[in-house]
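With one protein chain removed, the remaining protein chains of the complex are shown where they sit.
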Amino acid sequence: MKEERRRMHDVLSEIERRFIVSLASKERRVDGRMLKEMRPVTIETGLIKKAEGSAKVSLGETKVIAGVKAELGSPFPDEPNKGVITCNAELIPLASPVFEVGPPQEDAIELARVVDRGIRESEMINLEKLCVIPGEKVWVLFVDLYILDDNGNLFDASSYAAVAALLTTKIPEVEVNGDNVVIQDERMLLPIDEVPVSITFSRVGGRLFLDPTIDEEKAMDCRFTIVTDKEDNVVAVQKSGDGILSERDISEALEVAIEKGREIREKHFYPILKSREAEAHG
Amino acid sequence: MSIKNYSQEELFKDGVRIDGRGANELRPIKLEVGVLSRADGSAYIEQGNNKILVAVYGPRELHPKHLARPDAAILQCVYRMATFSVDERKSPAPSRRELELSKVIRGALAPAIFLKNFPRSTIDVYIQVLQADGGTRCASITAASLALADAGVPMRDLVAACAVGKVNGTLVLDPNDVEDKLGEADMPLALMPRKKLITLLQMDGRMSKEEFLEACRMAINGCMEIYKLQRQALIKRYMVIREEYEGGEEEDA
Partner (left out) sequence: MTIYFRKRQIVLPGEVLAEGNRIKPGEGTFKEANKILSAVVGLAEVKGDTVFVVPLEGVYIPRPGDVVIGKIVNVKLTSWDVDILAPYLATLNPVNALGKQFDPIKNDLRRIYDVGDIIVAKILAFDRTQPPILTTKERGLGKLQGGRLVRMMPTRIPRLIGRRGSMINMIKKRTGCQIVIGQNGLIWISGKNIEDEELVVRAIRQIEREAHTSGLTDRIRALIYRNGKKEEDLNEH
């Protein structure tokens, strides 16, 4: 049933596919961008007051919202002194003619896990500082992503939304009296050690397109995401889809991911970090 | 993170509600039409602290085909709340409440639509509550009506919706979440404004016969005010562009 609708929308016509590839041979794209140029990014934080943290990202016409809810809960048995972070993504039917009502399917699950991997492996949040009573009570952070408008590159838009939401999340201070945890009125920002930045490419006609639009994704062989940290380390990588990547693609993508990662971090996340510091000292 | 417990007295004291409003005052409403790029029609509403996004797809081919009606389009409504839209995180899976609301919202919108114009197809209305603060089904209907108009779906009229609550024995227009949860009654109503035909009416709580009729009257008037805002929102996008070239001679609708 959904196969029919998907088939209609995901089949890019030969004309459109050829057009994308022929423009690429001239280092250009349908929307006028260069191959390694990103669409405009805007990030708005703190828009959902009921959430402990929130962010809405627009990447071109792609729109994603992330909400962070914090609860006190039990730690994982193998990591008794660490807080817990868990990511979920919903590809809601609002966002695209091909998304269906229902629980997350493989695309949504992959998306959530890759966003999660970038945050976890970069050790963005100092989970040990989220431990309240070792072995018993820790802060559990739910990062929930909702895709609102799919115009391509959900991986980067979602990652930026999750990171921005976490950077601005405030959880209550707590006081521990023996076995008792008392939630205070004061709030504190999360303990942040790193800022991972996700950079995604589509391989189309043998070339790598940075920040693909929805049509470029329909024309692609595969997708390639690289997440880096402040020290230019690679913390997460995902090749997604059925096509192939060459070694040259990988080294080319790595260079661009580090360069663009720095740009995004500086332009969008450092200002947030600065206001965090100002608040802490204010 | 849970809400504070107010007493009935605190909810309505000296003619003032906890958010400073009078008994017959709507919360501030902001409406925007055409906010999503892939949907056929879309609208966004902020009503008090409610933040709700609505998308319309269609009329379009219906899958699976056996659900299609040979003589008319079917209207499918999906109302969902984001996990972070409420004080305590809500599970992403749809609750029974969300399923019920999806159904009554469909019932509120269907009478307005010329479904018979599009046999064997579907019109899909997707409602995503990003932040909830009481009265979300009404705000959703108000926005959904605009999203349908934005999608070019032919309709007999727009649909406007508004609720009336009861706190400390007083009927109040457009109750917020606290008034909803702690009040004595909640009555959402939706109508097609031109002939005041009611398409949604629910009540839970306790009201006398007189109170109920008075509440209906209040809600209907509230809807008529909201209808004015809906009209402005629909016309605004076109007028802004027109004014660029024609210098704002047009009158407001």
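By written order: A and B. Residues from 1 in each chain.
Just so we're on the same page, a residue touches a chain if its C-beta (ideal position, glycine included) is under 8 Å from a C-beta of that chain, and two chains touch if they have at least 3 such contacts.
Not measured: the values here are computed from a predicted model.
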item: Option touching the unshown chain, where A:Met8, A:Met34 or A:Leu273 are the choices; value: A:Met8
item: Option from B:Glu46, B:Asp133, B:Asp150 or B:Glu211 whose C-beta touches the chain left out; value: B:Asp150
item: Sole residue of B:Gly48, B:Pro94, B:Gly135 or B:Pro193 that reaches the chain not shown, by the stated touch rule; value: B:Pro193
item: Touch residues of subunit B, complete complex, unshown partner; value: 40-41, 58-61, 70-71, 73, 112, 114, 118-121, 149-158, 192-194, 231, 234-235, 238-239, 241-242, 244-246, 250-251, 253
item: Sites on subunit A contacted by the missing partner chain, in the whole complex; value: 7-8, 11-19, 23, 26, 28, 30
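Just so we're on the same page, only the chains that are shown with their structure count from here on.
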item: Chain centre separation (subunit A, subunit B; CA means) in Å; value: 31
item: Sites on subunit A touched by subunit B in the complex; value: 1-2, 4-5, 8, 47-52, 54, 61, 63, 65, 67-69, 71, 88, 90, 92-97, 101, 103-104, 142, 144, 146, 148-151, 172, 214
item: Subunit B to subunit A touching residues, read off their complex; value: 1, 36-39, 49, 51, 53-55, 57, 60-61, 63-64, 78, 80, 82-87, 89, 92-93, 124, 126, 128, 130-133
